[in-house]
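Data block below; observations after.
All protein chains of the complex are present and in place, except for one that has been dropped.
Here is subunit A:
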């Protein structure tokens, strides 16, 4: 089920994995691994940003520019994950791999934003970052 979900998610923009002889590797291993890692790493970074740096500690990193820095950091990681996954599973690196990394980066941005909106309410210092909406008062 997880395999189908992530395959569907990535193939929505990428189409069938290439080269064709590695299609199953992508669908059974690389897409699910990449998707799960994307979810967990993005969630971890959002939690660190809102609850460690801006609740437990008073780092002053509450401004939108700091949030964007974390978003970019997450995007870089998201770009790297597919490439490492492809290489780690001894699959041929192809232009498809870089398009896959690019799509994963786009997903990371969307996911980081969604997690931020959902989780920012519990932060003391950064509950208005990146947007005041939805207000908690």
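We adopt the following convention: a contact is a pair of C-beta atoms (placed from the backbone, for glycine too) under 8 Å apart; a residue touches a chain by one contact, two chains touch by 3 or more; residues count from 1.
Note that in this section contacts and distances are computed from a predicted model.
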**OP:** Choose one: "1,2-phenylacetyl-CoA epoxidase subunit A", "Amino acid/amide ABC transporter ATP-binding protein 2, HAAT family", "Aspartate carbamoyltransferase" or "Tubulin like". The correct choice is the protein name in UniProt for the chain not shown.
**Re:** "Tubulin like"
**OP:** Name, in rising order, the residues on subunit A that touch the hidden chain in the full complex.
**Re:** 58-60, 62-64, 123-129, 132, 135, 137
